[in-house]
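Written below as structure tokens is the structure these notes are about.
As you look at this complex, bear in mind that one protein chain is not there, while each of the others sits in place.
And then chain A:
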Amino acid sequence: MPAPMFMRGAAPWRNTLTYLESGKIIFRPIVRIFTLNYTLDKPDSDGLRRFIFWHLAQIQYKNPNVQCVQFKNTTPTPFVSFYLSRSSSDDIENETNSDNDYDIVHMDCYKKTSNEIHDSIRRVMGKSELQQRIDLELTARLENPANFGKDCAHYCMCLVYGQMSCPGRKVLPEHLRGKFARYKIDELDEMRKKISDEEALKEYWKRPF
């Protein structure tokens, strides 16, 4: 059996969606740019190289608005830096632009292992577990297309294709209405002699309102 078409290259499971989604570092909304400086040959930046090999794709996947830039062989020591900005969201009308200074935070990675780098980045610049869970719960209602109601994709079940319309707008067939099913059972039986339930339903679907 030939190998699957795209599972090629070193450690190809890095290129699967499950691996990318299981990234643990989500940056706080302050962080804008994530810069990585490393050398290609020296053993000092070995940890940072491994970190990039394993974890950079995960970081970029989870933070699509952060620009991750790699600088290779610019300085002899490896380090990582973050560019922070005070304005939290990209507002179009940003009036206080001159006051918004950015801060730069550097993090040394000389002779550190990739796990150490990962943990320290997560502790310094990443959202805590609690915050991630809060965010998940806030967005879960909107993201899941099965939810409906306020703050969701559709506010009423009648909007979904294949469901019954809102009974306020379109009168239901008699056998499904409580008025006939509970109180006026005799009239229901009379109507059932004329049209059966299934045909009443079919007529219901044909009616525009």
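By our rule, contacts are C-beta pairs under 8 Å (C-beta built on N, C-alpha and C of every residue); 3 or more make two chains touch, one makes a residue touch a chain; residues count from 1.
Please note the rule applied: contacts and distances are computed from a predicted model.
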Which one, "Sodium/hydrogen exchanger", "Embigin", "Auxin-responsive protein" or "Mitochondrial ribosomal protein S17", is the UniProt name for the chain you do not see?
-> "Mitochondrial ribosomal protein S17"
Please give every residue of chain A in contact with the chain that is not shown.
-> 6, 15-17, 20, 32-33, 35, 39, 42, 50, 56-57, 60-61, 65, 67-69, 71, 73-77, 79, 81, 83, 85, 87, 90, 92-95, 97, 100, 102, 104, 106, 108, 113-114
